[in-house]
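With one protein chain withheld, the remaining protein chains of the complex are depicted in position.
Moving on, here comes subunit A:
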């Protein structure tokens, strides 16, 4: 694919790697697009904070798959939970709509059917309910639908204060 340098945009990740990407890919990053548009002269290199080179590798993979109409084949299975969250933050920073949807769905899929305790750990959230408040919500949430799906795992910690 012959491309003149004006069709490539240079992006420098947090870890110092420079990626030359097609203008079309840069266009899917609204944050980058805004920087380009605001620059007076032709900008030489755009630093992208919060984005590491391994994120860019995956972003480029996704872009190549979607151009080929195969975006469904993109998978983040091999990422562990923290890596996935990290990637999600990077894509959120870059403001890439489609990939952001893919990743939020991936996180939602991982969380579904997990217990409340697991979800708290995943997001690093503390339980700030009193035992009475907690019991009150619990009672209200008797499944309206019985019998079909698997119920989520029981909370590991009963009620902490």
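Going forward, a residue touches a chain if its C-beta (ideal position, glycine included) is under 8 Å from a C-beta of that chain, and two chains touch if they have at least 3 such contacts; residues count from 1.
Keep this in mind: contacts and distances are computed from a predicted model.
When the listed names "Thioredoxin H2", "F-box/kelch-repeat protein at3g23880-like protein", "Vacuolar protein-sorting-associated protein 36" or "MMS19 nucleotide excision repair protein" are checked against UniProt, the chain not shown comes out as "F-box/kelch-repeat protein at3g23880-like protein".
Listed here are the subunit A residues that touch the chain not shown: 52-54, 58, 78-83, 85-86, 88-89, 92, 100, 104-105, 107-108, 111-113, 116, 119-120, 123-129, 134, 137-138, 140-141, 143-149, 152, 155.
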